[in-house]
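A quick write-up on the structure given underneath.
Missing here is one protein chain; the remaining ones are kept as they sit in the complex.
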Amino acid sequence: MKSFQKVAALLVLALVASFAVQAQVKYPTKPIQVIVPAGPGGDTDLNCRIMAKYLEKELGQPVIIVNVNGAGGSLGSRKVKDSAPDGYTALFFHPSMFLNKLMGLVDYSFVDFENAGIAVMDNTNIFVVNATSPYKNLNDYISAAKAKPGKVRFATETGGFTHLQILAFQDATGADLNVVDVGSAAQKIVALLGKQVDAIGISYGIIKDYVASGKFRVIGVMSDVRNPMIPTIPTFKEQGVNMSFPKFFYYLFPKGTPQDIVGRFSDAIAKVAANPDAQAELNKFMVSAEYMTPAVANKYMLEQETTYFKYQNLMMNAKIEKEEVKK
Amino acid sequence: MLELFAAGFASVFTLASMFMITLGVFVGIIFGSIPGLTTTMAVALCLPLTFGMPPAIAMSLLMGLYIGGTSGGLISAILINIPGTPASVATCWDGHPMASRGEAGKALGAGVVFSFLGTLLSIVALVFIAPPLAEFALLFGPVEYFALALFALTMIGTLAGKQLAKGIVVGLLGLILAFVGMAPIDAFPRFTFGIHDLDGGFDILPALIGLFAVSEILSVAESDFALKKENVLTKFKMKGFGFSVKEFLGQMYNMFRSALIGIGIGILPGIGAGTSNIVAYSVAKSQDKHPEKYGTGCLDGVVASETSNNASIGGAMVPLLTLGVPGDTVTAMILGGLMIHGLTPGPLLFISNGVVVYGIFASLIIANFVMLIMEFFGIRVFAKLLSVPKHILLPVIFALCVVGAYGLNNRVFDVWVVMLFGVIGYVLNKLKFPTSPMILGIILGPMAETGFRRGMQMNEGNFWLFFTRPIGVFFFFATVFMIVFTAVGNVRNRRKEEARA
Partner (left out) sequence: MKKKYWDLASGIVLFAFSIVLFVGAMNVKTLEVSTFGSGFFPKVVAVMLAFASLAIIFGGIKTARAEAEAEADKGNPRWKAVLATFAIMVAYAALMPFAGFMITTALYLFLQINILSEGRHRRPLLFVGVSLVTSVGIYYLFVKAFNLMLPAGILG
C-alpha cells in the first residue's frame, strides 16, 4: 500500500509539474522582428543577418531583420523601446547607443531595456591609412600630427564609434588632428582610396580585401591583446597608446518583457554562439561569436559606458576648439 | 577576358539561372510598375529567399529585379500619371500627356526600347571601363558633391520654364523640407519640434508618393473626371514598337547624352536613378531648341528620362563591384546580398571570384533582353490592367502605397508623411505652382549642405580652397552658366510675350 501511494504521489507530482511547465508562456509562436538601427550591407546588418540565420533554427520561428536607419541609430533604438514587451521585437545594436545618449540625442540607455545578452564581439577596430602614405605605424602618424597640428586628417562619422575613438586617441597622445566627417563605412573607404583623408577608423572585416590587395595599411588595432584572427597587426597598447575599444553587439528587448521570454531568447543566442558553423561564418569577417549572459553583459556594458562618458566633454566641445583656433 | 566571359555566360545559361532571371525581371516589373513599391523593396524582400541558393543563381534573381524594377516604373507613369518608382518621375511629365493624346503606344514603346538601350550602354561601360570609371568616382570628395549638387539644383530653373519664380520657390520649399531631421555633421535634430519621429527627416519615397499619387487621387476626387467617359489612354494603336525609324534616329543624340548622365550619376555613391532621370530630362529640355514642348507630351522627355534611369544601373554597379561601395539604394541591398553569400565586392572580387563577376555581367545582359521582350508583349496587358476604372484602381494603388511607405521603416509615421506631401502637392497644383522642382530640392539639398560642411571641415574653414579642386571648379562654372542662361532665357521669353500681347 505504501509503495502504491508513493507511486501515485509521484505520478500526481509529475502531472502537476508538466502542467507547470506548460503553464509557462509558449515562445516563440510567431516570427520575431529584430530591428537593426543601421543600413543594409554594413557590419551591424551583416552580423545580425548571420546570427538570425542560426537563431531561426534554435527558436523554430523566422527571425526577420528590419533595417531602421537614421539619426545615428536612435530611430531604431527608440522604436524598440516603444514596442510592446511581448518578446517579438528586439534590438540588435552596439556601443553607438551609448554615444547617442552621450550626445544628448536620446535620454535612455541600455538599462532602460531588458538585456538578452551580448552575442558578437568585434575586436578589430583599427586605424587604416592608404598604402601610399608615409605612415608605417601609429607613431609615424602621431609625430606627423604633432609636427603639423590641425592639418593631418582623420575621417569619421560624427557621433559614431570611431568619433569617440579619435577623441580618446587625441586625448591619450596629445595629437591635434583635423577630424572630418565623411559618413558611413563605405564613404570612409572611398575617402581613403581617393586620398582625401590620411587615416580612417573602421572594422577590419570590411576592408580586408583592400589590405590583401595592398591598397590599405593597418597601423594599429584597439584591442587589449593582438587579435588572433589578424595576428600581424600590433595593438595600440603595444605602440604606447593606452586605448582599447571592443565593439560588442547585443540584443535588447523593451522594458517589461517577461524574464522567461528574454531567457529563452538568450539561451538561443548562447547555443548559436557555441555553434561552429555560426562561428566560422562570423570569423570570415574577423568577428567572433562570444556570448555573455544578461547579468554579465549588463555589468560589462556599464563599465564600457562609464569609459565613454569620460569623453563626453571632448565630444561636445571638440568642434568649438577647432573653429576658434582658425579665427 | 574572353574566357571569363565565356565562363560567366556558361554559368548563367543553366535552367535554374535563366528561370531566376526571368522571374526576377517579372517580379521587378510588377514592383516597379506599382506606385509605392520600389525596386529597393523588391530586392529587400527577395533577399532572404536567396539564402539557400548558390551565389550565381541568387545574383541572377537580383539582377533581374534591378532591371525589371527600374524600367517598370514607366508603365504607371505613362498610363496613370503616377511614377511607379522614383526613377520614373520625369517620365510622367511627357509620357502621360502623350497618353492623353492617344499616343500611349508610342510613349510605352519608346520607354521600353530606350530603357533597354540605356541599360545596354551602361553594361558596356561596366564591363569594359569599370576600373577607370571607379577611379574617376574616387575623385569626388565633398567639394565636388557640393558643386555637383549646386549644378543639379539649377535644373530647377529649367524645369520651371516660364514660371521661374514659382519654380524656384517650390525648389526652395523642397530644400527646406529636407532640413527637417538630423543636421549633417553635428547630428543634432533640426526643425523637429521635439517630435522624435521627425529625427530621421522625410524620406524621399513617402514624399514622392504623396506629391504624385495622393495629389492625383485628390484631384480625381475633385474633378468629375471619374464621371467622364474613359479612356483615350488605353485605346491606342501600336505598330511594332510604336514609333518610326525616323523618330528613333532623331533621338540618338538625346539617348547618348542621357545615358552618359545616367552612368555618371550612377557611378557616384549615394545618387542613382532617382536623380538621373530628372537631371537628364532637365538637360534635354535646356539644350533643346524648343523647350516649351517639354511637358506637353514630347518623345524627347520620355527618352531622356528612361534612358538615363536605366543607364544608372550599370553605373551603380561600377563602384559596387570594383570598390565594394554601393552606387545607390538598390546596390546597397545587393551589397548585403553579396556579403551574405560570402562574396566581398572590392578589389579582390575580380581576382578571386572572376567567374561570379562575369556571371553577373551575363545576367545583366540577359535580363535586359528578357525585360525588353516581356515589356513589349506586356504592353497590351498593362494597358488592360490599368484600364480598370479609376475609382477602383486609384484606391487600390493607395493601399499599395501605404504598404510601400510603411514597409520602408516599419512605422505608420511614414504614411502620415505621404499624406502631408499629398496635401502639399494638391495645394501647389491648385495654386498653379509646379511640383517637379520639389523633388530636386529634397534630394539635392542634403547633398549640397553635407558637401559644403564637410568640405569646410577638410579645408579647415577656408572656403576659397574649394576652388582648388578641378572637378569642383568645373561644376561651379557650369552652375553659374546655367543660372545666367536660365535668367537670360527667361527675360527673353518675357519680352517676347510682352511684344506679342
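Chains: A and B, in written order; residue numbering restarts at 1 for each.
Keep this in mind: a contact is a pair of C-beta atoms (placed from the backbone, for glycine too) under 8 Å apart; a residue touches a chain by one contact, two chains touch by 3 or more.
Small disclaimer: the values here were computed from a predicted structure and weren't measured.
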Absent-chain contact - pick from B:Leu23, B:Leu45 or B:Val355: B:Leu45
Given B:Leu198, B:Ile217, B:Val318 or B:Ile439, the one touching the chain that is not displayed: B:Ile217
Sole contact to the chain not displayed, among B:Ala6, B:Ala399 or B:Val488: B:Ala399
Candidates B:Ala6, B:Ala165, B:Ile351 or B:Val480 - the one touching the absent chain: B:Ala165
Residue numbers in chain A that touch the chain omitted from display: 31, 33, 62, 64, 66, 158, 316, 318-320, 322-323
Touch residues of chain B, complete complex, unshown partner: 45-46, 48, 165-166, 168-169, 172-173, 175-176, 179, 183-188, 190-191, 214, 217-218, 220-224, 226-227, 389-392, 394-396, 398-400, 402-403, 406-407, 410, 412, 415-416, 419, 422-423, 426, 431-433, 445, 448-449, 452-453, 456, 461
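Please note the rule applied: only the chains that are shown with their structure count from here on.
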Computed distance of Cα centres, chain B from chain A, in Å: 34
Interface residues, chain A side, partner chain B - complex: 33, 35, 39-41, 45-46, 49-50, 53, 64, 66-72, 74-75, 78-79, 103-105, 150-151, 153, 158-159, 178-183, 186-187, 189-191, 193-194, 196-197, 206, 208-210, 212-213, 215, 284-285, 319, 322-323, 326
Contact set on chain B toward chain A in their complex: 44, 48, 51, 137-142, 181-182, 184-189, 196, 199-201, 269-270, 319, 323-326, 332-333, 335-336, 339-340, 342, 344, 346-349, 351, 409-411, 450, 453-454, 457-458, 460-461
